[in-house]
Each structure stands twice: as structure tokens, then as C-alpha cells.
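For reference, the structure I am asking about is given below.
All protein chains but one are shown at their positions in the complex.
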């Protein structure tokens, strides 16, 4: 995984209390012929938020796949997703993806995510991800990852 | 909208009873570094299924946007989506997207969708779409569209 | 790799003389806020054409990665690409991607590709792909693949 870059300090977003915030710009690739953001682009934005959330907690995709987190080689995979698309968004706009951890299970995390524009809620999601081995079996979330998440969740109090 | 092409009769899929079936090939663009299909690709596949479902019912995106369906210019937009990702899929595989209409509301349609591979359920979604005007207001689904959908839903009995 | 599906005979396109033709529908995901097809979507369409061209020649991505074609595990990777975007395309249209092999090198193929709509040239590309090992080294295109390509190229005469 790339080292956090001193040149671009905000690239992986910021932790604010118990919430991770990532800024995302709307480009051509994110819009469709209606003139607005394509709903599938918001699904990608949520994934970027989740990736950078775990990145800032010290849990890299490559490290997980290499088995460097105290468990066998594994990857987080989306198991269930519910999304409410509430407001449109348009080309060039700056959106903020907010990600919080709602629940830590044996092999799963449930995350609450929101896309905001200037404080207005655009889209809201609840996403359940599961840690899977290369063979597709659920892998118990190891102490290292669990510790990072729990320290993070307890930070707020 | 492009005319249904005699050269490629299956391109918009097929109606089978009350269900629309669209074949989708998994290409590079649909996979990610885990070696499997990216969850966001399945979101795009569901949209392709919905597009071709309404296309075969005679409801084209361009016609809707031009106001040719007995209502003001409008577009169907995703309002709510629930997805269960049940099995992985891989490069080169042939998937089938099945789409059925569960409910027709005043301005909304609720669709049940499944992605299958050789008869195995890969992913399942319930998607609520709403017909919106250019100003973002819900537009009552006109008689022409409603008639197409109802004729289609009653075909099965 | 999925077996060619009897249910969807045209899904991988068709060979017509020395040219492979693949039909592609323009969906939401392929357009942008200008109302037309996003240039990056055409890049994806060309890749689909190349994938199905080699698929119909019997060269599967998974087989290549597994080393089943008489060479070490490898994948075709794009090395150079020149594209002329000549005409716009729009939502719902049926495009045809034509792919021909211009040159077979030691580890490379040069392909000429065109996207047509109702016989009008929309976009044209010359793409050089190279067979690379997992370590990123060029791999000599083996007899099996070379034989398939040469038989195909000589079919026309």
C-alpha cells in the first residue's frame, strides 16, 4: 500500500470524532445523460469512503490480502447494502462521504454512510461487509483489526 | 432511441412470462484486484436489466426525456435499493439479470431483480424507481406507460 | 471461463471474414452530463471487443492466467492506444465494435478497431497489446495462440 503522502495530507480524508470524512469531486465519469450524478457513482463513492476509513485505521487492502493482520489472507467484501437516494448531485460539485461503524461482528462490519453536499444529505447507506478468505469462507476479524476499530469507536467518549 | 436491431435480436434480452432476462458478460471493467466481480458492477448490471426491461415495453429513455409518453419530460431515477451479494462471479462468465415488476405506484415502480449464473443465484435486489420531471418533482406515470406495464403484468395469468 | 452459451448465441459477437463484430448497447453508465457517450466508455467498448475476439479464437483470460496456452501464466495488457473520436453517440443506441488483427509480433498484437452506428464510423482505434507474465516481463506468444490467430488471419484469402 502507498504510504500516506505528506504532499497530499487530505487524500485519504479525515477522522472527525467517530466519523471518517472523505471529499469527492463529481467528474464526467460520475454523471449520466440526465445531467446528474449516476446512482452507480454513489455506490463507488461509498466504497472509496470505506476504503479510506479502514486505511486511516491502518488496515490496508494489500496487507489483508497478504495475511499481515494476524489472520489468513482475506479481503473485505460487500454482503448487503441498502441505499436511499434522496437528492440529486451535479458535475463539478464537492461531495463529502461520511462513514461510521455501527456494529462489529465476528467476521462482519456494519457501516453507516452518508453523502453530503454543503451540509445537505444527498444519499444514505447501510453497508454490511464481511472478511472472506480466498476460498470464500468468512474469516474471524483478528485482534489487530478489532483493536483498531474498538479504539476508534471508544475515542468519542 | 435505437430501433431494435434485427441483426442482434437478443441484445435487449427476452421476456419470459412476467420476467425480463438479459445476458451480461463479465469483462475486465467489471472485476477488481480480488480477482472477482466488483460489487459496483452488479449495480450497473441491474440498471442495464431495468433499462432493457422498459425498452422492451416500449418506454425509451429518450422518449421519456422528450415527453413523448403522455407526460411532461421526465426520467426514471433510483430512489431506494437493497442488494444482497450472495456468491462471487468471475471474469468471462455469462450472467443473467432477471427483472420483474413487484408494484406500480403513482409515480414509482418497485422491481425485483436477480443475477443468476447457470441457475445459481449470485445477487438479489429490490429497487424502487421514481419518475421525476427535470425540476426533480415526481411525475404521475402516464396511461401509456401504465398500460404497457399492466398488460405485461397480466400476461402471465 | 464460461462456456459459450447456447441460450445467447451472439453474446460474444460474430466473426465476419477477418473481422470480429460485437454489438454493444449504450446504457446510463456509458453517458455523461453532456447527454452523450463518455469518451472513456468507448475505451471500455474497445476492450470488450478485444476480449470477445480472443474468446472466439479460443484464448480465455482465465486460461492465460492459469498458463493453459503453452506459455507461463500471463495476461494481455494494453501497451499503446491511439483513438480518434469522430462522431457522438447517445443513450439507448446500438453500436458495433469491429476488431481486426493488423500485426502479430513476438509478444505483441496490434489491433485495428472501429465503433460503428448504422454503418457510420463513430470512433477508430489502433491498440497494441502485449502478453505479460505475472512478473511484468513480455512473454512470447505461444504456438497455440499464434496458430489460432494465423488460421484466423488466413481464413480471408
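Residue numbering begins at 1 within each chain, and the chains themselves are lettered A, B and C in the order written.
Following the convention adopted for this analysis, contacts are C-beta pairs under 8 Å (C-beta built on N, C-alpha and C of every residue); 3 or more make two chains touch, one makes a residue touch a chain.
Small disclaimer: the values here were computed from a predicted structure and weren't measured.
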Contacts of the hidden chain among displayed chains: A, B, C
Contact partner of the left-out chain, one of C:83, C:112 or C:144: C:83
Chain B, residues in touch with the chain not shown (by the definition above): 28-29, 31-36, 38, 40, 90-91
Touch list for chain A against the chain that is not drawn: 1-2, 5, 7-12, 23, 25-29, 44, 47-48, 51-52, 55, 60-62, 90-94
Interface with the undisplayed chain - residues on chain C: 33-34, 39-40, 43-44, 47, 61, 65, 75, 77-85, 88, 136
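Note that only the chains that are shown with their structure count from here on.
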Closest chain to global C-alpha mean, per-chain Cα centroids: B
Interface sides of chain B and chain C: same vs different residues, half threshold: same
Inter-chain centre distance, chain A versus chain C - centres from mean C-alpha coordinates, in Å: 33
Chain centre separation in whole Å, for chain C relative to chain B (CA means): 26
Per-residue multi-chain contacts in chain C, two or more chains: 28-29, 90-91
